[in-house]
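One protein chain omitted, others in place.
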C-alpha cells in the first residue's frame, strides 16, 4: 500500500538536476548537467515526542551531458548568413560514429537553440554548440537541450529566452514524467517537449511511438507544469554563481 | 575556427621564464599536474582530468570475425576524436594531423605493447571474436593530451566488463549482464604515456606541458612506460636535438611517473568497485561540484607563482618557522598522517615496483637539489631506486628520532649501518625483474631502465652523501624544507 503511494509521488516529479557552469576552460561557455541518480524523497514523520525526517532513496539512472558553446565566432564562407548568425551543432556520442538518431538529435537541438538565440544581432558569424554524451539513462534529448541552454547562458550570448526540455513516456495506462532507461522498457510512446521561459510556450516537441490526441495533450500539460521546476533550477543556479561575482 | 596566433611576447616570456627554471603555472620543471579519475555508471566509461585537460573514454565491444592472419585473437580498436569542444581549432568529423598522431601514439602504447590479452577475447577460432573498441573524446585541451588520453583509454579498458559467452557445439550464447556477471578484460600490464616538452635545443625539458608550452616548444618526447618500468613506446617529435642521455634520463623519470599513475588508477578502480558492490551510487554526478565558485576560478590558475600545494606548504612553514624541535617533530608526524591516505609502499608485483610516496619524493628532490648546490649541478640525476632506498632509511631515521626522542647522532650510526646492509637489495630486485621480463614479454621491446647505473649510484655517490644528509637534517629538519632556500 505505502509503496505504491510513494511511487505515485515519484512519478510526478523530475529526477533531480545538477549543473556546473564553466567546466571547460577553452570554450566561451560550457555546462555539465547530470539528471537522475538517487531520487531522495523526504518525509516528516510526527510522533508524540519527536518528529523525524525520513529520506527514502530510489535509483533512477543518471543521464549526464557536457555542452560547450563558442560564439559569436568566425564562420566558414559556405555557411555564412548575411542577416543572422549561423548555428552549428555537433553532437558526439561517447562511443562510435554518430548514427541517424544522433544526427536527428543534433538537428532538434540546433532548431531549438536557433529559436532561443537572438541571432539577428550577430550577422555573418557562427555560434557553435558542441554536446558530448557522458551517460545515457533515459531522457538524453531533454538533458542535451538543457545543457545546451545552460552553456549558451554561460557564454553570455544574447538570448530571447531560456528553454527547458522535459521528457515523458506513455505506458499502458499512465503518463510517467522524466522516465529512466529502465522505465522506458515498458513504454508505448516517449515524448519530449521544450518550453520557453518567457511565456512557457511550446518551442519544440519530439515524439515517437503510438498515442492518442488526448494523451498528447495531457502529457503536454504535465510537462509544462514540470518545466517550471527546471526554470526555478536555472534561476537558483544563476543566483548561486552571481554571489561570487 | 582558426587557432589564434601566438604573440611574440608570449613566446619570449615562456622561454625566458624557463631559462630561470620557472613555469607559468608555478610548477617545477619536472612537476606534473594533479590527475583525477571519475567513473560513469556504465562499465568501461571514465573521465580523466589532468590539470584542466579533460578526456572521456568509453569502451564497447561486439562480436566480429577475426583477421585471417590471427584467427584466435580478438581485435582492439583505438579511436581518438577531437571535437571542437576541446579547442576551437579542432574540427568535427575530420581527422586532423594531431588526431592521427594521438591515435598512433595510443596504438603504440596500448595495442603494440600487447597489454590486452587478445586471445582471451576469442570465442570460436576463425569465426567469432570480441572486437573491443575504445573511444577517447577530448573535452578540454589544455596541453598534454597524450598522457590524459592514454590513461583514460587504459583506465576504461581495466574498468570494462564484457558479456559472458558460452559455446555449446554450434551454438554461441551471449549472456545478458543481468543473467551472468560480465567478465573483465585481462590486462598483462598497464602502459601509460608520459610526455615531456623540449626547449632551447634540449637545454630545458619540462614534464606535462600545458597547451601554450606545447606551442612554444621545439620538440616533444613521449614515453610509453608501464608500472614495471618497461618501455612500451617512444616518440620523439619536433626538431629539437635529443641525445641518448636525455632519453635515458627522462625515461627513468617517466617510469616513476607511470608507476604513480598506475597506482592511482588502481586505487580509483578499487574504490569504484567497492562502491558498486556496496550499492553506493556511481556515476558522473560527483564530477559536478555544485558548491564551488565558477569552477575554473578556484585555487588553481593558469598563471600563478606557485602551485597550491606549495602554498599550503609555505604557509605551514611560515607559521612554524621558529618553533623548537619538538614542534617540528610533531609537524613531521602531521605530514606522515596526511600521507597515510596514500599507500606508502605498494608492490605491484614482479618485485620491482614500489610506490614512492609524496613525502619521500620531496625528500629525494631536496636531496637532489642539495646535491646540485654542493656539486655544481653536475650530479643532478641521482639514481632513482638507490635514492628511494635511502629515503626509506631516511624515513626510518626520522621515525626513530620521533619515537625514541633520542638525539640525532645515535640514530645516524644506526642508519648508516642499515643502509649498507640493504645496499644490494635493489639490485636483487632488478635481477628478478629481468628474468621475468625475458620470460614472458617480447625481449626486443623490453628496455630495463638503469640497471647498471644502480651500482655506481649507490657506491660512488651514496657514501659521499650520507654525511651531507645528516648535516641537512641538522640545519633544516623539516621535510620539504629546501623550498625556503632560494636557489634561483
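Chains: A and B, in written order; residue numbering restarts at 1 for each.
Heads up, the rule we're going with is that contacts are C-beta pairs under 8 Å (C-beta built on N, C-alpha and C of every residue); 3 or more make two chains touch, one makes a residue touch a chain.
Keep in mind that, in the parts below, contacts and distances are computed from a predicted model.
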{"item": "UniProt protein name of the chain not shown, from \"Exosome complex component RRP40\", \"Trafficking protein particle complex subunit\", \"Dolichol-phosphate mannosyltransferase subunit 3\" or \"Translation initiation factor eIF2B subunit epsilon\"", "value": "\"Exosome complex component RRP40\""}
{"item": "Option touching the unshown chain, where A:71, A:93, A:139 or A:179 are the choices", "value": "A:71"}
{"item": "Positions on subunit B contacted by the hidden chain, ascending", "value": "4-13, 16-17, 20, 22, 24, 26, 293-294, 297, 301-306, 311, 314, 318, 483-484, 486, 488"}
{"item": "Touching residues (missing chain, whole complex) on subunit A", "value": "21-22, 28-29, 70-75, 116, 118, 121-126, 153-162, 196-198, 234-235, 238-239, 241-242, 244-245"}
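In this section, only the chains that are shown with their structure count from here on.
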{"item": "Separation of subunit A from subunit B, taking each centre as the mean of its C-alpha atoms, in whole Å", "value": "37"}
{"item": "In the complex, subunit B residues that touch subunit A", "value": "1-2, 40-42, 45, 47, 52, 54, 56, 58-60, 81, 83-88, 92, 133, 135, 137, 139-142, 281, 283-285, 287-290, 292-297, 302"}
{"item": "Subunit A - residues contacting subunit B, complex", "value": "18-27, 30, 32, 34, 36-38, 59, 61-62, 64, 66, 68, 70, 73-74, 90, 92, 94-96, 128, 130, 132, 134-135, 137, 241, 244"}
